[in-house]
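All protein chains but one are shown at their positions in the complex.
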Amino acid sequence: MLLVASTAFITAQDSDTTDTTKQDELSLITETPEEGFQVAVQLARKGVTTTQPDKDVLFMLRDVYSKDPDALIASSHVVAVHYQTVAAANNYWRE
Amino acid sequence: MLLVASTAFITAQDSDTTDTTKQDELSLITETPEEGFQVAVQLARKGVTTTQPDKDVLFMLRDVYSKDPDALIASSHVVAVHYQTVAAANNYWRE
Amino acid sequence: MLLVASTAFITAQDSDTTDTTKQDELSLITETPEEGFQVAVQLARKGVTTTQPDKDVLFMLRDVYSKDPDALIASSHVVAVHYQTVAAANNYWRE
Amino acid sequence: MLLVASTAFITAQDSDTTDTTKQDELSLITETPEEGFQVAVQLARKGVTTTQPDKDVLFMLRDVYSKDPDALIASSHVVAVHYQTVAAANNYWRE
Amino acid sequence: MLLVASTAFITAQDSDTTDTTKQDELSLITETPEEGFQVAVQLARKGVTTTQPDKDVLFMLRDVYSKDPDALIASSHVVAVHYQTVAAANNYWRE
Partner (left out) sequence: MLLVASTAFITAQDSDTTDTTKQDELSLITETPEEGFQVAVQLARKGVTTTQPDKDVLFMLRDVYSKDPDALIASSHVVAVHYQTVAAANNYWRE
C-alpha cells in the first residue's frame, strides 16, 4: 500500500538517525550506476527526515501524501538532482 | 488512453524490479543522444517506482494523474534533469 | 489560440515518433545559440510526448492546460534545463 | 500595473519573433554580469513565447497571472537556471 | 511582519533599478561564502523585480504572499540555484 510505501520513504532513515556512526559512513562513491541510484534515493529520504524527524507526524501525513501523485513525481525529481551529484562523483562510471 | 500511458510510465520498471540482474546493468553510456534520452526517461520512471513500488496503489492513482497536465510537464522536467546527467556522462556525444 | 498552441507543443513530436530514423538523428551540437534553443524546446516536447504519447488524451487535456499560465512558466523552466545541456555540449558557442 | 508588466514579460519577444535575423544574433557572451542577467531574462521569456506564441491568448491569461505571486518566484527560478548557463559561458566574468 | 519582509524581498532592488551605474557593478566574485550567499539572495530578488517592477502591484500581492509558506521554500530554492552559480564563480572559496 502507498501508506506503507510512503512510510518507508519517510522513516527508512530513522535507524540511521540514532546511529551516528553509520551516518558518517555516507559515501557518494559506488561501484555501479545502480548502486549510485540507491544512494541518490537515500539522500532524498535523508532530506525529508532531517526536515521532519518526528515519526508521529510523519505517520499522520501519510493519508495526504498517499493521494497526491504529484508527490511521486516530485520525489523522483529530488532523486534526479541527487543522482547528478552521485554520478559526477563517480565520473559517471565511465571506465 | 492516458490511463494506459501513465500506467506504462509508472509500471514499466516493475519487471526490472524483480530482475535485479538487469538493474545492475544500468549504464549511463549510450551510443547516441536518442538512446541517452531513453535512459533519462528510464531513470525518471525508476525514481517513481522506487518511491512507490506498490502496483495496486499506482493503478488507483491513475485517475488523478490522468487529469493533471502539469504532471506531464513535471515528468518532462525530471527527464530533463536526468538527461543532463546522461549527456555529461557521454561528453555530449561530441565526436 | 492557446488550444492550438498547446496542441502544437504536445503533438509537434508526433511525426518524429513515427519516424524512428529521424529520432536517431537527434543531436545536441548546433551552429548557433538560437538553433541550440530550438533543440532545447524539442527536447522538452519529447519529454512530454514520451510520457503521454496518446494524441486523443492530449487533445482532451488542452482545455485545462490553456487556463494555466503556470504551465507556460513550467514549460519555460524545462526548456531552461535542456538549454543548459545543449549550451554545455556546444562549449557555449564561445568561438 | 502587473497586467502591463506580465504582458511585457510575455510579449517582449514578439518583435524578435518576426525578426529572424535578430534571433540568430542570440549570444550567451556578454561583457558584464549585469548584461548576462538580462540575457537570462530574455531566454526565460523566449521559453514562454515559444510555447505560447499567440498574443491574444497571452492577453487573456494576464488576469490569472497577475494574481499569482508564486508565478513571480517561478519566473525568477527560470531566470536563475538560465543565469547559470550564461555565467558559465562567460567563465563567471572572473577577470 | 511578513508583509514587511516580503515587501523588502520584492522591493529591495528598486533603488538599484533607478541606479543603472550600481547595477553594472554586479559581481559574482566575493571574499567569503557568506558574502556569496548575499549575492545569491540579491540575484533571486532581481529576478522577481525584473519580471514585476511595479511597486503598487507588488504591495497588493503581499497579502497573498504572506499566507503561503510554500513561497518561502520556493524562494529558498531560487537562492540555492543562484548560490550554485556564485560558488562555482569563486571556485567554492577553496583556498
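Before moving on, here are some points about what is shown:
Lettered A, B, C, D and E in written order, each chain numbered from 1.
The definition used in the following text is that contacts are C-beta pairs under 8 Å (C-beta built on N, C-alpha and C of every residue); 3 or more make two chains touch, one makes a residue touch a chain.
This one's a predicted model, so the numbers in the text were calculated from it and none came from an experiment.
Across the entire complex, contacts from the unshown chain go to A, E. Where subunit A meets the missing chain, the touching residues are 10, 23-29, 43-48, 50-54, 56-57, 60-61, 64-65, 68, 70-71, 74-75, 77-78, 81-82, 84-85, 88-89. Although one chain is hidden here, its contacts on subunit E can still be listed: residues 1-2, 4-6, 9, 32-34, 37, 41, 66-70, 72-77, 79-81, 83-84, 87-88, 92-94.
The criterion applied here is as follows: only the chains that are shown with their structure count from here on.
Each step here moves to a touching chain, and the least such steps from subunit B to subunit D number 2.
For the pair subunit A and subunit D, there is no chain touching both partners. Most remote chain with respect to subunit E, judged by CA-atom centres, is B. Copies subunit D and subunit E of the same sequence differ in orientation by 60 degrees, per CA superposition (steps of 5). Within subunit E, no positions touching two or more other chains are listed. Chain-to-chain contact here is organised linearly: an open path runs through the chains from one end to the other.
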